[in-house]
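Attaching a single structure in structure tokens format; questions to follow.
The complex appears here minus one protein chain, its other protein chains still in place.
So, chain A:
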């Protein structure tokens, strides 16, 4: 009998430890149950909120580049493009099934979801209220920025404002454009209230009051609420710590990436091993620039500007040779090539094109000057609108910003002529900054401009992109934009 007892005893011991034995103990995975408890956890939630902004192929720069630059007269498909979906965006033959829209759209919502999580979790964490509000305001700013992109690209969109914690009620229908804007404005107003005016060195890269007010000015300009656009732009122009740099070139140099002209910029840093470098390969010339050690710079020539855009710059406009380059010497002798983007270029990363240290500017001081000028022109006509615009022009031509210069300054234009001039000015000022398509649509010029430049495929309905078909297949509550396959 003793012989039976031993094994039975063994089994009994095993049974008692069974429950513990079956508990999951994920030693290398963070789980929600033990997170969102401390101030550091709150900081980490905000870091996560920003993170997806600099996933270059998804949002800034390239996710948006393919819908905001490539779809305009600014850019075309270079020899490095093999993907038919990218050609379709340039040619206006795209439909609701497009892998680039399938990349951008979920990335925008993923980033919004991370902001929503921060907004849901942080309030319950105990720490300094001022800082807590600042963190919440940062999350709201990011959410507003991305909804602003979504609403402009897709029109009515699902307005999700909380973390998804279960599978119930996840088929959110599209909210009307007006409701989306209402939320954007509310989020940004919260930001204006609680964000810091300027970032300390340790906080470089975070959203500030200037980011929130500046974005609000653009929102109002888009909504054609020119009074508010003017006032918000003016508020930013008057904020201390912000202004135009004397040199347009310096706005984009890697060493100068934190400068007073930046209102909000997506942060990138190379060689950190954390995947936060800026990727330049897609727009650097392919197999063209020799390297001193032999071989060529490994560019791809996929994202390239049009020759027409290059040629459109007026003589003396220094912005041209910051926006593009047509020759380069990497140390093994100069070579020339057709115009390629140069605005975001880190010479230190010439051997390792994925590791640029470059901040991608989303909102700049010059945008506020042009917004201010445009709003005044719309409200009161050209008279008082010219000076802010001329400031931008004088800097572009290397002149003293505050000294009128008859050769550079715009003058004697009527309201419509100034509208056209502002649109051109914005094109030259913001080339490769993912603004062109938004400006053309906002000013109702997309069809006109592209048709004039030979695009035969573009139709009225192209002022919105299609809701991705995949999303509609899953979420039956979603409708499709006019013109696309229903």
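By definition in this document, a residue touches a chain if its C-beta (ideal position, glycine included) is under 8 Å from a C-beta of that chain, and two chains touch if they have at least 3 such contacts; residues count from 1.
The rule is short, and it goes like this: contacts and distances are computed from a predicted model.
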Open item on the list: So one subunit is absent here. Using its UniProt record, which name fits best from "ABC-type multidrug transport system permease subunit", "Monovalent cation/H+ antiporter subunit C", "TonB-dependent receptor" or "Cytochrome c oxidase subunit 2"?
Closed with: "TonB-dependent receptor"
- [ ] Identify the residue among A:187, A:303 or A:355 that touches the chain left out of the display.
- [x] A:355
- [ ] State which residues belonging to chain A touch the missing partner chain.
- [x] 3-4, 7, 10-11, 14-15, 18, 21-33, 35, 41, 43-54, 79-80, 82-85, 87-88, 95-97, 99, 102, 105-106, 109-110, 112-114, 116-117, 157-158, 160, 163-167, 170-172, 200-206, 258, 267-277, 281, 286-287, 295, 298, 300, 351-355, 468-471, 473-475, 485
